[in-house]
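All protein chains of the complex are present and in place, except for one that has been dropped.
After this line comes chain A, so read on.
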Amino acid sequence: MTGRDQAADAAGRPGLVVDVSLSYGATRIAAAFDVRPGHPLAIIGPNGAGKSSIIAAVAGLVPLDAGEVSIGSRRVDALPPERRRVGVVFQDYVLFPHLSVRDNVAFAARMRGSRAAARAAAEPWLERYDLVGLADRLPSELSGGQRQRAALARALAADPDVLLLDEPMSALDVEVRDEMRAELATHVREFGGATVLVTHSPADAATLADSVLVLEGGAVTQRGTLAELRAAPATPYVRRMLAASDA
């Protein structure tokens, strides 16, 4: 499985190849996977399995013990986060609390140019993500769903090659989750690049991802589509998780 052979798809988006080992506290985490553009991968597992650490490692936010991260033909594991072109939607979204929605979405462009130019560049993103009416609000004045849209617009406005979503639904109220999940799936499809989603919910994986990687205690215990997992759950955790989601 060498992702570099299929480095770019028809739309010109590169694939992601990850083969890493890292430490989080006492936990040793090791995982290897390829993600093709337009075919999102869900990393699923219990709390403390190391899911978010892997995402942080791909984004360059935590150091690797060993291994490689490549995006298309670019090897990025030695690059700092600001040069990787990896967009992240963080758990709880982590919008900049001191900036309006407009300036949050304009942030990446602001780092490369003037404030006026950045705000102009943000305008189409605000329109596409239905944020125009909220553009002058602070993140603290938004609902959970609005924050999710703002965080996604902020990440995608930077024109990343890879999109990482860390528990994107967990900060939302249960009543709006289904609706927001469908909306998020649409936006992820529109992005079309390599996408990795971290979640502990099979429902998220079913709607947002094509395939699933199960991580338990820092190690990959199963991989495949949800249907394949259902047909032959490899561990008690996988069986319980799927049963809970069917209930």
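Criterion: contacts are C-beta pairs under 8 Å (C-beta built on N, C-alpha and C of every residue); 3 or more make two chains touch, one makes a residue touch a chain; residues count from 1.
Just so it is clear, contacts and distances are computed from a predicted model.
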Worksheet item: Considering the UniProt annotation of the chain absent from this complex, which name among "Cell division protein FtsX", "Molybdenum transport system permease", "Phosphonate metabolism protein PhnL" or "Amino acid/amide ABC transporter membrane protein 2 (HAAT family)" applies?
Response: "Molybdenum transport system permease"
Fill in: Chain not shown: contacting residue from A:L22, A:V88, A:V101 or A:A135
A:V88
Worksheet, complete the sentence: Answer key for A:A32, A:L61 or A:A185 versus the chain not shown reads A:L61
Item to complete: Please pick, from A:R13, A:R110 or A:R223, the residue that touches the omitted chain in the full complex.
Response: A:R110
Discussion item. List every residue of chain A that touches the chain not included in the displayed model.
Written reply: 56, 59-61, 80-84, 86-88, 90, 94-99, 107-108, 110-112, 154-155, 158
